[in-house]
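Shown here: the complex without one of its protein chains, the others still in place.
Letters A, B and C name the chains as they come in the text, with residue numbers starting at 1 for each one.
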């Protein structure tokens, strides 16, 4: 049993983290802080947790957090970096579900997030928590940057081809679609049901913060700096799920793509390569930490089309955070994540 | 570990049963039969189960079923009663998720289901599987009739007041609302998304098969034969969930209703009486076996209003079936059902 | 052509009013005011209106409003009553889509709306704009109180039986269900798609502002002061539509109810009594000013069940406002409202 603290936790990644940790056999949840909800029972805010969690939000309490083995930060961007130093110095390991430690170059971070990075030394050592690319470094991480939702789905789809150098890097396209929970639990006209249900739109085409994160991942996978990546996110009128439709052009004979993907991911507990010809549905991973992938080469085109689906709140956020915790503390990587997707 | 068989299992109660049994620690799933899907992998039909269940549908196979300790029947109405005798004689216990054994009077059954009952002797001994009313009888049942979805939500809401004789039985109203999964997985124009989403309607107002089942329950609870019950079901444009809004008129001073309900259900693992003034949401029980209940006495009226929510596929079907199995075989009643509801 | 002004108009009743007035042949829209959106093109805020309306919001401008023949007030409760006197004195007729003039008793208004009524003299002369009850008074109204959405659906369902004295007034039940657009266009966590979609709940059971409005209508219809009314509203995960399920108990032989309703409404342009045995769907009136009604007398009960559906934003708000305008100015009552419902 490890002692766990959560900072924030009133948003959707928070309630999802609580759902997972509430029944994780190796976890004792010690403290959850929220300035706005201090004193309120967690189960009052999130009635799905009634009977599973008997804990209340407390105000900011660094001393209590310092008693933990690991602290999950489920706060807005820019918050985790303000307290990370103090926690790390106290021997606490940090898993940040926001973006503070995702981009290694502080100048890029500042450009996209509109504020200076105030914790560059820890940024330098922070580990990007995509287990399928980075498992060894994760084991010993003191500061873990949990990947963004779109970047998780996209990088798992790109990885096998890009790391082998089989596709052109100057015309990568990630046409992505996300359910509305990705926009968060904040009051917002644009994601009122009367606004977003029964409609579909792209957004952020001129520029989205997950673009530099995906680009950084492609650079890492390929070892090449010159990358031409187009990323277009769309809002889907459903609650959970991300579907990435990826377009890549081969640089020559790519061989048996189905076999390439199956081999790459054969030992991964949470990546499932579907049989040839499949079209993964987002609901087939709803509530679970799985990523399901299918590979296509349509007639009359040299484009390779890869389809990749995750639950944005699980593998795209809180589930992956728990997976990273499991790796960091030497638990079975599937512990607490043996979640059969809910269907229908 | 008990040996379990399933007959049917290609509908929504089937896939939900499989989701629950796949991770139940006391269950070994031995056989699942389906005439239409024989030979097909369960995980191919239901991709959410990929990685969790490695079994294929087989054709009808009574011999294999006879080797089981318990057989769940998830077939259309009228099927279970044709093979129940043979299985029971072989020492197999039966949990029927359809309606074959729900109505004790074969004449009533025939009137509402449009066919004669062909297994009246087992009907006479069959146990109605609502644990909150009938737990002791369930323990030793050979044939268990798993309640209907609406009757579960309604009876749990009526029970505390009706069994005490505190309300008039001649004007009971159950205004019920169900998600579309209640209509099943059969191809059907009326529940195409383009038809049923973005609309709301009542149906079956002249008569619905769950009316005699609820009425039978009220007679049992009250010990009175004269019951005036109005039941109006509605179709809600969502996938899972039932909300029952119950109207009862008091026959005198009813005392502290909140305390009455809390005491009644204090030891029930799956019934949660919410704090006074609450309005339960169906999503607060999504994917779980819980029933959540709130009690109101609106201003300027002697009507008592009880709100009761369940997940129609879990407490309203497959979860309650597993709960009954746990009781029948002496397992912890919560075994395999410690499911935190999925929210959002 | 009459000159029309709108105060407010940035919410859902506003955009719906604009959709209807944009193509109304007798209307010239002269001014639309909004403090928050002053200077912004209406079509920028509501892109569905691009190409149909070329007008911008202006700041508050009483002088411009005074030049109009009629002013629609689509503001929050409590606003219309502050400027009504001045407009009426200038010869402008007012149609208030909020609640300021709906309840004739200022004490009741104050109790339910939490503020004193500041325009009691106009309240005394204001006409309640339900044409099916009040058409003659509407013709000459200077101040018209457009009914609430629930009260419209409920009163049209109660009216034929209640005005004839055929049902008991002490046990009326209105179990009502509304789409989320009824909650308005304000930023609000509870109606985010991730919160309200895929869930169903009751709300306001202890007391809702439409209860006194419905009660007042029942008193008017019946001529009786003693009324026992229970009103339970629910939130449906869809955008538009209200479904009222009404329960009434007969006081004796009620005769042919189908004929009673058909005769009552045979000359009404917007009330459609469906054939016996029908179940109206909310989508069958989506985008239109129709109310569709069905009458049932379920087996084994003396309850009468009436089902009534409207589009909450049309017959429940802006369409009824235009219908009232047509009556007030002597236009064909259907002018601008010949809207075929959108299905699917």
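The rule we apply is simple: contacts are C-beta pairs under 8 Å (C-beta built on N, C-alpha and C of every residue); 3 or more make two chains touch, one makes a residue touch a chain.
Source: prediction; values computed, not measured.
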Full-complex contact with the absent chain, from A:25, A:39 or A:206: A:206
Residue among C:49, C:103 or C:321 touching the omitted chain: C:49
Per the touch definition above, residue among C:283, C:296 or C:315 touching the missing chain: C:283
Residues of chain C (touch criterion as defined above) contacting the omitted chain: 12, 15, 19, 22-23, 46-52, 181, 185, 198, 239-240, 272, 274, 280-281, 283-288, 290, 292, 313, 338, 340-344
Contact set of chain B toward the excluded chain (per top definition): 12, 179-181, 183, 185-189, 191-198, 237-239
Where the unshown chain meets chain A, residue by residue: 171, 173, 175, 177, 179, 194-195, 197-203, 205-207, 228-232, 234, 236-241, 243, 245, 247, 249, 277, 279-284, 286, 296, 298-303, 305, 307, 309, 344
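Keep in mind that, in the parts below, only the chains that are shown with their structure count from here on.
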Geometric centre: closest chain by C-alpha means: B
Approximate Å spacing (C-alpha centroids) for the pair chain B, chain C: 39
Centre-of-Cα separation between chain C and chain A, whole angstrom: 45
Centroid distance [mean C-alpha coordinates] between chain B and chain A, Å: 37
Residues within chain A bordering two or more other chains: 12, 181, 185, 198, 239
